[in-house]
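For this depiction, one protein chain was excluded, whereas all remaining protein chains were kept in their positions.
By letter and in written order, the chains are A, B and C; residue numbering begins at 1 in each of them.
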Amino acid sequence: MTLPRYAYLGPSGTFTEAALRAMVDVDEVEMVPAIDVLSALASVRAGDVDFAVVAIENTVEGGVTATLDTLATGAPLVILGEVVLPVSFELVARPGTTVGSIGAVAAHSHGLAQCRRWLAEHVPGAVQVAATSNAAAAGELAEGVAGFDAALAPPGLGARLGLEVLAAGVADNPHSATRFVKVGRPTAVPHATGADKTTLVVHLPDDRAGALLAMLEQFAARGVNLSRIESRPRSDRPGEYSFSVDALGHIDEPRVAEALVGLKRTNPVVVFLGSYPAASGYPTPVTPGTSEEEFAEARTWVQGLRSGRH
Amino acid sequence: MTLPRYAYLGPSGTFTEAALRAMVDVDEVEMVPAIDVLSALASVRAGDVDFAVVAIENTVEGGVTATLDTLATGAPLVILGEVVLPVSFELVARPGTTVGSIGAVAAHSHGLAQCRRWLAEHVPGAVQVAATSNAAAAGELAEGVAGFDAALAPPGLGARLGLEVLAAGVADNPHSATRFVKVGRPTAVPHATGADKTTLVVHLPDDRAGALLAMLEQFAARGVNLSRIESRPRSDRPGEYSFSVDALGHIDEPRVAEALVGLKRTNPVVVFLGSYPAASGYPTPVTPGTSEEEFAEARTWVQGLRSGRH
Amino acid sequence: MTLPRYAYLGPSGTFTEAALRAMVDVDEVEMVPAIDVLSALASVRAGDVDFAVVAIENTVEGGVTATLDTLATGAPLVILGEVVLPVSFELVARPGTTVGSIGAVAAHSHGLAQCRRWLAEHVPGAVQVAATSNAAAAGELAEGVAGFDAALAPPGLGARLGLEVLAAGVADNPHSATRFVKVGRPTAVPHATGADKTTLVVHLPDDRAGALLAMLEQFAARGVNLSRIESRPRSDRPGEYSFSVDALGHIDEPRVAEALVGLKRTNPVVVFLGSYPAASGYPTPVTPGTSEEEFAEARTWVQGLRSGRH
Partner (left out) sequence: MTLPRYAYLGPSGTFTEAALRAMVDVDEVEMVPAIDVLSALASVRAGDVDFAVVAIENTVEGGVTATLDTLATGAPLVILGEVVLPVSFELVARPGTTVGSIGAVAAHSHGLAQCRRWLAEHVPGAVQVAATSNAAAAGELAEGVAGFDAALAPPGLGARLGLEVLAAGVADNPHSATRFVKVGRPTAVPHATGADKTTLVVHLPDDRAGALLAMLEQFAARGVNLSRIESRPRSDRPGEYSFSVDALGHIDEPRVAEALVGLKRTNPVVVFLGSYPAASGYPTPVTPGTSEEEFAEARTWVQGLRSGRH
């Protein structure tokens, strides 16, 4: 039997790999490391893999804008699920190393930046060494070829490499988190769970004041909340913008479907990037007048009016 | 064969009768004068007549708020058509009378008010006599029992009574006009003509700032224009208001149907008072993205997305 | 000493006279009856009187649209106060008359319409006679020249004429009320009381969808509520509309002043018709972020930012 193939930002040991592990049973999939987000998504489009897992928000590994922009253009892709991981490192070293003996610590520069205050407090004298990736730093330690004594590594990587975890939960901002999504080629949308997100890209009709407001009114008129909105400069039309948004709800819900109909009618480009279970699991807040039943009742009422039933 | 019965604000000779004559072939209907708008509408509700013709906007005969409020409450009624008549009188008198010999001129006080400047200019010395109705004044002239020499009468009445028309098109404001509607019991809505109006009454969810704005956004999100809006104090809840609106378009058009669905979902009371041909005959302006085809295309698009067709 | 002169819709005995009496001490003013609303307002403009009291909403005496339209155009006038009176009649007759003996009852046709159900219940057999005005009917009774036995009269008129009041509080709808305003030539605006209204007329920039919404957003952005809105066909440009609105609040309050600035900037015509104490006396609801103090603080903050104080 062929296992489903998942591309992810490699090498082994990245946060993206951790996200993939959080999403699937690794024994049931084939993991395919990719050199960057573009390659990962391209391999889905090409059919070389079935899915990709990529960071989409607030990452320490870069690539978020690449993810947004690559999803927004080209052959259709859809988001099938998401996971949110805290940005938290483990301080790892070869067995026998103590924190007090660390003279140099390595990580990708983004990782060092996320842990600067922690390092200043806990290993104050240590030199900080920028590595090409967090995984590379840990790997060199494991292989015994490192020019430093310890590394900051994504959770779990040290243990897999036979390193000792000297500290866990290392992060300057304990609330910092990264959001990853599972992306595939278009297929029937996953079932609504009652706690879903729908991701869209919208090009506004033109640059006039009020076009953004009108776009948001299409959501508001159906009581649909947004959990994310980002303007993105359009590479094809310098000076113009597209909007990447996450709406709370599922395309199978009439609230969301009607908002989509409204957006489609009134904007030159609307790209549907999927409806999928929200990582939070919190049920979508449904304001009065926007439930499936209320939509159905209102439609029945209008149908009745047309034939004289009031 | 039984002729359809039409109630109207009588007696014979009112502007409302002129509106009725403008709407139907009087040989094909039975005309039933009513003492006021409430009576006319009550007789439709009771089934005593089939239809009523009543003033709904800007009348010189009063009753507009009575029309709005009576339509808004009680057993359902619907508007089936409208006609707009200029507010313009004829100066009528017994044959042989000349303008120069008029010592007193009569009309309902509203009629006198509409023609004050004209009278001051053309029959400057004449005493103005308030009558119980314009038709009553003309009737007394015709019967030879009047204590005045001339009357202001709705167009056509003088001729029907055998009076002479000394001046036509009498009005201080040549643009003044009254709008009348034909009202019946609910039935299948008249076919859309492409130049239609839909009349509604809406109670807002509560008195909060923004509720009116949210109501109008339900129209705006579907590109539906309003041609009339009036707040009306609610007799059942003093201090609160309902809104009487005319929207351009027909309930069979998806723009209007969707706006109705949205209003119904988000407001405690929505009364549908009919979709009917606009008197102006001007085609409803359809902004880009709100045509029937664009709605259909957008719905097809959403349907496709659900099964993976992008 | 010269008393201030007040025009009102006469003759003596109208609801408008009752409104005037509710507003002023009649011993301190000179009351000048006018034949209609246009005449009353014209005499203010001409300086023949100091003030006029006219119905502006929901009247049984007609003239509301005349009031709105006459205020909206021509030499500036402002509203200086308002009063709301219940629409309620007294059944009056010559002394000695009993309800059971009434064979015919008279009133203006609007008055009869307001009391139809009451009459049907309490004087079921009586013939209803339309008079040229309620006051005229009562006057004929008092003079002993009436062809009917009783009349519906505004409260207080019967007593002044020496008639007997057979029933008070006569009205089909006990919540029905009429709103009257005191109008004068522009002067310094009356002081804010905390429970005020501001009346405006606005012409929208053009007939596009969204212009009405944009107008209301000028109010909403400052948290200003409307208590009345009415579209009025413009006599100078057929097919176009102006909007007559009452906003809660006073021009001396920054919320209202800023909304006025916004309206003035973005609409071709804005007519200010006055800020004046609301008849209800209910304090204007002030949503968070729209109090005078919050405006002042926000302005101070912006001023500080400009010079680097954060």
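Keep in mind that, in the parts below, a contact is a pair of C-beta atoms (placed from the backbone, for glycine too) under 8 Å apart; a residue touches a chain by one contact, two chains touch by 3 or more.
None of these values were measured; they are calculated from a predicted model.
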Please pick, from C:G100, C:P124, C:G147 or C:G308, the residue that touches the omitted chain in the full complex.
C:G308
Looking at the full complex, which residue from A:E140, A:E164 or A:E230 touches the chain that isn't shown here?
A:E230
With respect to the chain omitted from the figure, which of A:A7, A:L77, A:A93 or A:L112 is a touching residue?
A:L112
Could you list which residues of chain A touch the chain missing from the display?
35-39, 57-58, 62-66, 109-110, 112-113, 116, 128, 130-133, 136, 173, 175-177, 207, 209-210, 212-213, 216-217, 220, 223-231, 233, 235-236, 238-239, 241, 243, 280, 282, 285, 287
For chain C, which residues reach the chain that was dropped from this view?
76, 78, 186-189, 205, 214, 217-218, 220-223, 251-252, 257-258, 260-262, 264-267, 272, 288-290, 294-295, 297-299, 301-302, 305-310
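The rule we apply is simple: only the chains that are shown with their structure count from here on.
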With centres defined as the mean C-alpha position, give me the chain B-chain C separation in Å.
23
Indicate the whole-number Å distance between the mean C-alpha point of chain A and the mean C-alpha point of chain B.
58
Chain C touches at least 2 other chains through residues 210
